[in-house]
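Just passing along the structure, written as structure tokens.
Every protein chain except one is present and positioned as in the full complex.
After this line comes subunit A, so read on.
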Amino acid sequence: MTVYIPRPMLILLMIIYVLFLLSVDWINQVDGAWYRPFLVGFLVVIVASWSHRKQDSDEL
């Protein structure tokens, strides 16, 4: 079965996955600031807004 995934979506998926792997340890460092998860969250939102703006031109 083939599922068509737009390219920006694939990039977003990859970035979320890589960020998840990289950030778990960074967030949980004992001396790290409490708001670190939110920094990662903002980064994901910025990438997502780029990825979805790309898709706007692809309006059905």
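We adopt the following convention: contacts are C-beta pairs under 8 Å (C-beta built on N, C-alpha and C of every residue); 3 or more make two chains touch, one makes a residue touch a chain; residues count from 1.
One rule holds in what follows: contacts and distances are computed from a predicted model.
Peer 1: Since a chain is absent, check the UniProt entry for it and pick the matching name: "Glutamate synthase domain-containing protein 1", "Amino acid/amide ABC transporter membrane protein 1, HAAT family", "histidine kinase" or "(2Fe-2S)-binding protein".
Peer 2: "histidine kinase"
Peer 1: Could I get the residues of subunit A that touch the absent chain, sorted low to high?
Peer 2: Touching the missing chain: residues 1-7, 9, 12-13, 16, 27-30, 32, 34-35, 37-38, 41-42, 44-45, 48-49, 51-53, 55-56, 58-60.
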